[in-house]
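Notes for the one structure printed next.
In this view, the complex is presented without one of its protein chains, the others remaining in place.
Going in written order, the chains are labelled A, B and C, and every chain counts its residues from 1.
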């Protein structure tokens, strides 16, 4: 019953070519930098995984984290709401060159589709995007005289998320707005792997304070003092570091 | 911006004949006994409100709380999943006499319909109830080869709920499994009135610990040491007390 | 007739629950399954009203009525318990996150249909979370007497009572046997050694298929 993983390599071991991977974070807040970099390490050592479909709110910033994953050529398709950032060059150049696919989803619809995937709701209706290009090809139906667009659930093979405190059963708390998509992605992925800043024994988290109950978590790895994407970018960090 | 209400009478003042009222609680846990009894007091003094549609998981137990509200004849229709309890006589007798309507909803569908009402989702699909009497007349559609039933959102004019700690902005925490439907009902009602055991100033609740953010709450009234329905029933309590 | 007690049926069902499994037990009789976890295994119990990983019943008088299960019985905290609201609770159910749900039954059909919520149009209908559980948990099992109080089969070719769910049950633990449901058939896995196959078939409302050896259903005195 102990869901603790020995290290980051073990945490990203189950991710295979072609999988859909949800990655927590809104911009840099909540981005599981160490898990992403471990996945890059594996790719550089083995050539896998590649052809990933990645679900994230954004498309990376600078040359670390998600941007680095994209820069390595590991991502075939991105599902996101806002592929812009302070430095979106990595994604932008690949996208304009036709080398990466983009499925653009309104942010609230993205969140709700992920929740629906986790909650066993295959489809739902939302007013969002009605009458816009992003509703093209989607069924529309009126309820109480107002038109709504039907959206489908979104699931993943794996979710990589960052939490603040986790116990060995997978119960999680988050830190401020780093929470964002992580609790939803944990629900929607067949396998959710979490980097926690503090790993504690069961009982180490107040049952009232649990945000993600352990049932949604399959693996926990402790990463004390995780890097903050924003700090890395302000220091012009690049991953992997360029050999001198 | 202060949402504090002076007393229980003020808390239930806005509830009118024919309204839909969501009442928190799963059995006795989370039942806002004092708010319900205040509503009964108003009805006995003024003859209003009546013809209410009440949404609750159950149909009351004994002769206090929701059972007492029903016993007073204030409820025209009940929407619930499980109209049974240790002592369900009040509802049972009225129901079998054809004096109260029942809309029976599977518990998870009830929860999701209420959440949908709060989240602006007019309809969603669920596998629950497919092929059963409770799906009769509802649209069915296949997704990925599996049949699902379409369910509509559920909203209310007023929600009456119980919370543990509330601040004057309406941020709430709950106590253990008394949480149940309350956070959902708070979202789905046009006006949510909360009895809190502890009223604190803004800042008195850790922002990470807030379960219901204040945006979902319109009024807060402090009721220290609220009655527990189960305790009342074990003491064979009746509301209002019979005059000697 | 020799048959297992309810306690013994619950014991047998408990043997198939893996260590670390997330389990929902229906209210009433199925709640008993929690008492018989095999040594070295610890399941994590879910209750519809928003608790995961709760502990057993408190001593009489020590109840906290905000800490109850779906049957409104008092439970206790354990290290690792989590609270959540009803929509999250049924996201766990409907979203396929539970490993096992164990429910009672009025009737089970050979195609996996379950009837356990209504005995017909009279009386007050009540469904609770049963219709959600049968379409949510990865494995839906039933524990039940093999026949009704007046001796009629509960395992049938088709349910006659209102359905809880369609094609949802995959294993039935009865007072006489363990029966799987596969490809629209009952497949007998275990039976009490004291009862003959013919006798068991005569108490069952649809053909019991065989698929390999039938094991003896051996349960300790409890």
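In this text, a residue touches a chain if its C-beta (ideal position, glycine included) is under 8 Å from a C-beta of that chain, and two chains touch if they have at least 3 such contacts.
Keep in mind it's a predicted model, so treat the numbers as computed, not measured.
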Could you list, sorted by label, every displayed chain in contact with the chain left out?
A, B
Chain not shown: contacting residue from A:5, A:55, A:75 or A:111:
A:111
Among A:32, A:183, A:202 or A:219, single out the residue that touches the unshown chain.
A:183
From the list B:47, B:202 or B:240, which touches the chain that is not on show?
B:202
Positions on subunit A contacted by the hidden chain, ascending:
26-30, 57, 81-86, 88, 91-92, 95-96, 102, 104-112, 114-115, 126-134, 174-184, 211, 228-231
When the complex is taken as a whole, what residues of subunit B touch the one chain not shown?
1, 115, 117-121, 167, 169, 171, 187, 201-204, 207-208, 210, 213-216
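Throughout what follows, only the chains that are shown with their structure count from here on.
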Chain centre separation (subunit A, subunit B; CA means) in Å
35
How big is the gap, in whole Å, between where the Cα atoms of subunit B centre and where those of subunit C centre?
30
Using the touch rule from the top of the page, what residues of subunit A touch 2 or more other chains?
119-121, 207-208
For subunit C, residue numbers touching 2 or more other chains are 83-84, 87, 90, 93-94, 135-136
